[in-house]
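Every protein chain but one is kept in place in this view of the complex.
Naming follows writing order (A and B), and every chain is counted from residue 1.
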Amino acid sequence: MVGYLFGLWAALTLNFLLPRLLPGDPLAALLDPDSAGYVYDSAVRESLEAYYGLDAPPVEQYLHYLAGLFTGDLGQSIRLKQPVAAVLGDHLPWTLLLTLTALGLASVIGIWSGAEAAWRRGSPMDKALTAAGVVIGNIPVFFTGMILLIIFGATLNWFPLSGGRTAFARYASAFDAVRDYAEHLFLPALTLTLALLSSKFLLVRGSMIGVLSEDFILVARAKGLPAGRIKHHHALRNALLPFVHHLAAHAGFALTGALFIEALFDYPGMGRLIFESVAARDYPVIQGAFVVVSVFVLSANRLADWLTMRLDPRIREG
Amino acid sequence: MRSNFLKAQTQLPERTFVREARRASGTEGLIGVSLLAVFVTAALFAPLLAPYDPAAFVGRPLERPGAAFLLGTNDVGQDILSELLFGARVSLVVAVGAAVGTVLLGLLVGGVAGYLGGWVDAALMRGVDVLLALPQLPLIILITTLTGAGLAQMTLTMALLFSPGMARIIRAQMFNQRGRAYVKIAQRFGASPLYIFRRHMLPHLAPLLIVGLVTAAGRAAAMEAGLAFLGLGDPSAKSWGLMMRYALNLPGLLLTDRWLWWLLPPGLCITLLILALTFTGMRLEKRLNPGGQSS
Partner (left out) sequence: MSAPLLSVQNLRVSFASPDGNVRALDGVALELARGGALAVVGETGSGKTTLARALLGLHPAECVAGSIRLDGDELNRLDEPGWQRVRWRRIALAAQNAGTAFDPVYRAGEQIVEPLRLHLGLSETEAWQRARTLAEQTGLTERHLRAYPHQLSGGEKQRLMLAMALSCQPDLLVLDEPTSGQDMRSRAQMIALLRRLRAQSGLALLLISHDLAAAAALTEQTAVLYAGKVVEAGATRDLLTTPRHPYTWGLLNAYPNMTTTRDLSSIRGQMPDPARPPDGCRFHPRCNQAVDDCRRFEPPLERRGGRLVACHLGGVQTLLQADNLHKTFVTNGHAGPDSLIEAVRGVSLAVLAGEVVGVVGETGSGKTTLGRLLAGLLTPDAGAIYFEGQDIQAVNGAEGKNLRRRIQAIPQDPFESVDPLFTVRQIVRQPLDIQRIQGDRDALVRDALAAVGLPAEGGFLQRRPHELSGGQLQRVVIARALVLEPRLLVADEPVSMLDPSEGARLMNLLKRIQNERGMGMLLISHDLALVRKVADRILVMRGGAIIEQGLSSVVISRPQHDYTRALLLAAPSFNWFPDGSQGADESPDINNTGDQ
């Protein structure tokens, strides 16, 4: 637990130090009428001055920054002229929807295919899946997305090309609403699922192969248990221990993939927010996004440890 | 608790791929090295191979592939084939630079921690753990936005963020070696730390360094393309990622078949480069470490 708190503190401090220590003085440039980055809107400029407090001594700036974090004050977006916290709050649910959907799908498919491939180790199916896993796992996620977008969006017209929902749509029923959201979610989620799938498949397969060579599997077979029970009740149950850990720890990887995918599909989550903020040099938003993502990733790691501990009797008490 | 925290970080997907593929034959190594040779040739001889100056406006905008322009032209009339050839340079420079930086930094931090041990090791590894736990892409985006786009700082940032993983592996191997009887015996004979490092550490680290080099190169190439795609690339160095970004910026690109020669080629190039590096890494790992005793 100490490790995570330390990590969190380090992330927040880094977030404070980076804009102040990196060459080019980017924050000062926002307030300098002679620089290209000068913020012309005086109301926004004043709120930035108040948030960063660049004239105050560094320690005071730091304490002010930390106090702001605890009250949810992450500064003001230059581009959107809104509090950063509110902007992030608008976008985060979309990213979570995309990430969690893809993680869920990739996990289910990865566990199933990994277990089957390990069970039939050396079979043509196993070899094909493993080779595909290595190749697909190495294709950059934005390229996979592009191909899917071209094929299913542009060419076949099966799914919308961009956005998280139809603009200005008024839904006749809840079903229509869900359908619209799902149609927009489909391609981004499929892309991310593919990106996440191969590592999950390979992990489950490898871990399952390891478990299958254990003595207790031999004993389970000797006990006359049916194949299905050995595969699922004993082998998979043990093989899933590292997987659960991997799954939560891999949340950061999933989120990273989601950022690219959202940029590509114009999906209204954190990725598109970062994408647009980068173009506008909207530092407060990017910093806020970094804080949110860091907290998310660190919490996921913590969750991973906790889950592993719950599921493995050996660690639970040791 | 701490060990679990670390374990999460060592289960990076690329390690899993590499471990998985150990059993595979030498075919993937051949594919990897051949592809790599093609890209290196393209990058080295781009000025000779490219039909045009990639920056010059040599044709009409959005020309279809033909005799004059094998892959057509982009929206401002630049030759896409020439752009692709010169783009290989950007990808490879970033890949090689970040990989070398990763290995050197990793060797420095991991080597010092592994050699000295004690509180130096504890402090360095705590720092390494923090860097490993932070989300890399948002951090790179943050740094790159703040410093402004540029190949040099992008490469350096990547090296900085990739090196903690390398440092961990190197430190583990150093610790492993330090405990060996032959190192202790050499020390009893009065061998200097430098001698021990040169004769007993480096040869055992070499396979890890080489595989680490190739792995980091692959990650850097992918990261560069991704950043350029997000608009964080160096605008003066037109990489494959940047080409894709410009292509996608064209309204209605996907509604015609222009994506076929503007969007697809750079995407294929970057994918093949990453695959080539991965395959080469898998093969090297298998060759250099047949027993698979490390890590």
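Odds and ends about this structure:
The working rule: contacts are C-beta pairs under 8 Å (C-beta built on N, C-alpha and C of every residue); 3 or more make two chains touch, one makes a residue touch a chain.
Just so it is clear, the structure is predicted and the values come from calculations on it, not from any experiment.
Considering the intact complex, the chain excluded from display touches A.
When the full complex is taken into account, the listed residue touching the unshown chain is A:Glu214, out of A:Asp41, A:Glu60, A:Asp176 or A:Glu214. The residue from A:Leu69, A:Leu161 or A:Leu225 that touches the chain not shown here is A:Leu225. The set of subunit A residues touching the chain not shown comprises 214-216, 218-227, 229, 234, 237-238, 241, 311-314, 317-318.
To be clear about the criterion, only the chains that are shown with their structure count from here on.
On subunit B, the positions that touch subunit A within their shared complex are 1-2, 4-5, 7-9, 11, 13, 16-17, 19-21, 28, 126, 129-130, 133-139, 141-143, 145-148, 218, 222, 225-226, 229-232, 244, 248, 254-255, 259, 263, 267-268, 270-271, 274-275, 278, 282. In the complex of the two chains, the subunit A residues touching subunit B come out as 1-4, 6-7, 10-11, 14-15, 18-19, 22-24, 26, 130, 133-135, 137-143, 146-147, 149-150, 153-154, 161, 198-199, 202-203, 205-206, 242, 245-246, 248-250, 252-253, 255-256, 259-260, 263-264, 274-275, 277-279, 281, 283, 286-287, 289-290, 293-294, 296-298, 301, 304-305, 308.
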